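Removed: one protein chain of the complex. Kept in place: all other protein chains.
== chain A ==
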Amino acid sequence: MTLASWKSGPVVQLGWTVSDELLCIQEDGSVLIYDLFGSFKRHFSMGQEVVQTQVLEAKVFHSPYGTGVAIVTGSSRFTLATNIDDLKLRRLPEVPGLQGKPSCWVVLTQDRQTKVLLSNGLDLYIVDNTSCTAVVPPGLSPQAGSVVHMSVSFSYKYLALFTDSGHLWTGTSNLFTCLSVCLPVCLCIYQPLYLSLCLTRCRRPKSQQPSVVLMWDRLLLVAGVCNDTIQFPLEDPCVLIGELDGVRIISSTNQELLQEVPLVCQDIFKIASMAPGALLLEAHREYEKLSQKADEYLREIKEQSMLGEAVKQCVEAAGHEYDTNTQKSLMRAASFGKCFLTDFSPDQFVSTCRELRVLNSVRESSVGLPLTHAQFKQMTVQVLIDRLVYRQFYPLAIEICRYLKIPDYQGVSRVLKHWASCKVQQKDLSDEAIARAVCVKVGDSPGVSYSDIAARAYECGRTELAIKLLDFEARSGEQVPLLLKMKRSQLALSKAVESGDTDLVYTVVSYLKNEMNRGDFFMTLRNQPVALSLYRQFCKLQEQETLKDLYNQDDDHQELANYYVTASYKEKRLESRLSLLQSAVDEYNKAKNEFAAKATEDEMRLLRFQRKLDDEKGAGLLGLSLQVGTGVVLVLKSLAEKEEWEELEKFSKSKKSPIGYLAFVEVCMKCNNKYEAKKYVSKVTPEQKVKAHLAVSDLEGAADAAIERRNEAEMGAVLSRCSASDRLVIDRLNRARAGAAKK
């Protein structure tokens, strides 16, 4: 228990979350969350407009989504948050005619929808996300007056309404069915303080019927659907809390649970009961007294073939009992009966034994969790362990996990995790001591993440401790995010590399890139080859320029040269391409890759040559893609230079030349082999015929071609090459030109 003086604003409502946190809803709409020990955890707000309008009333409710908060504001509007751990505020539609707060209201959860039921004067409304609908509970006459109290059952299945004229309406919470309307206390003119619904079993076994518990100043009244009432006087002022299977009555000094006696307990303990369970209990008592009556009772049960049933009853009843002696005698009786049965499954017996031991230990006043068996079943062991953990009963929680043989993952590990997160906050211990203590206790329990614990330590401002704890983390990947957060980026990088997860490495690298100056960044990468090559990959796709710097830094001339080659192909202009290729040549030379350097030089020469051909000859190569032309021309050149004329001819015949055959002619002539050159003249395209003939100095042929094509310019070109000795040719050409001009 902790006491704290309240320093914040006025609180409208207190409540507990499903994970045992205290919610304090303030008038201005802010909600503060504290843990069980009163330390502040976090806060959230129910919306900005509430600051102005103020919260008039608030309720904390539980839904399948978690813990929710509902408020009604000064402007008579409702706002809901169905799960405070995943906060989404929903403002409900306006309620017609509502001024201030309604006279009473509840939050209902039905079909995964959360609604508000409210009473305003004589009207009842249901408000959901989209609409506000007036409702009339079936069976409740208008004369009954206005509803002044309402209560919904733990399961949201049933609803009770109490009117100012003293009528009590009970029905299903969807308001479709009315179970009863009664005037329980006609005398009662003043309103009950509390109205609470609880489920009890009616006479018909297994069918659960609701009954309503009403409380006045000093009187508690239980009203069932059959118009029966039971009254209890009260000594102290109390508070009622509806639970799964009863109503808890809390006064300033003690707490009690009001619950209908479970049927099976009634059967066994009813006076003069002849139920098989009752007989078995009796038989065992006699047996302990060493009386032969034990045998008689047993025979009686066995004659009815009810021994199995009897054992079951005893086991079940034991589950519902609180007194350990009663539990024991019932279980002993069951065990005794079991001896006379051959194939009876012991499962229920064993599990009940275990559960009772657990329940008894948490019911101890030092622990203070007075759970019923049904509640325990509903909440599951996992939740019970959580509850113990929230209360910091770590040893007990671990004991229970081990006793119930819960897999470590869901059991012991979870407790240890919580323990460790709590331990790291202990201010009076040194980092060293805490780290050691955590390591000794947690060891390598599965499912305990040291990085989570370390994160907690970091949150509490203990960075050194966090780093120490991270060292214990086996999964290097898990260490990375926290290390980055703590600005231990170098360490983060090596851990990321260690994990083998390249995405993680990328993440750290991109983080480092933003954190560090370029020089340091590159230096860091240099020490981590894996990271470096990944970063190169990244740059290849995203930042070509950086790639160059990286290679430069590493003096990786070969890659640098390749880089320039790639870049050269992106250049459209010849000059820039050549200059990039020249850089490539330099780098290849530095890399001592003579072959590549020479090949690149050849490529450059070729580019220039091609350009020259284009410029000089006009047609030829310009339209062709460089790639196609390049190789062939080089081949031609080399063949001609080596005077491999046969090879050249073979080459010309092997395939249709992609650059035409003029190049063949030229290449031969360059090596002064007119004979070979003439072989290819006939193969050139008509457009190039004249040029080809001229190249081999065959003026007649050139003239013929030009005349045939009736091309004045070409004729002119031939004429210009003619000397005086070529009289015949000149005459022919002149005639042809004259003929062409006439037309």
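Basically, contacts are C-beta pairs under 8 Å (C-beta built on N, C-alpha and C of every residue); 3 or more make two chains touch, one makes a residue touch a chain; residues count from 1.
Heads up, the rule we're going with is that contacts and distances are computed from a predicted model.
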Out of "Tubulin epsilon and delta complex 1", "GTP-binding protein", "Ribosomal protein S5 domain 2-like protein" or "Vacuolar protein sorting-associated protein 33A", what name does the UniProt record list for the absent chain?
"Vacuolar protein sorting-associated protein 33A"
Out of A:502, A:553 or A:673, only one touches the absent chain, namely A:502
Pick out which of A:570, A:710 or A:735 touches the chain that's been left out of the picture.
A:570
Hey, which of A:290, A:541, A:724 or A:738 is the one touching the hidden chain?
A:541
Of A:56, A:404 or A:530, which residue touches the hidden chain?
A:530
So which bits of chain A touch the chain we can't see?
408-409, 444-447, 474-475, 499-504, 506-507, 510, 529-530, 533-534, 536-538, 541-542, 558, 562, 565-566, 569-574, 595-596, 599-600, 602-603, 606, 622, 625-628, 630-632, 634-635, 638, 650-651, 654-655
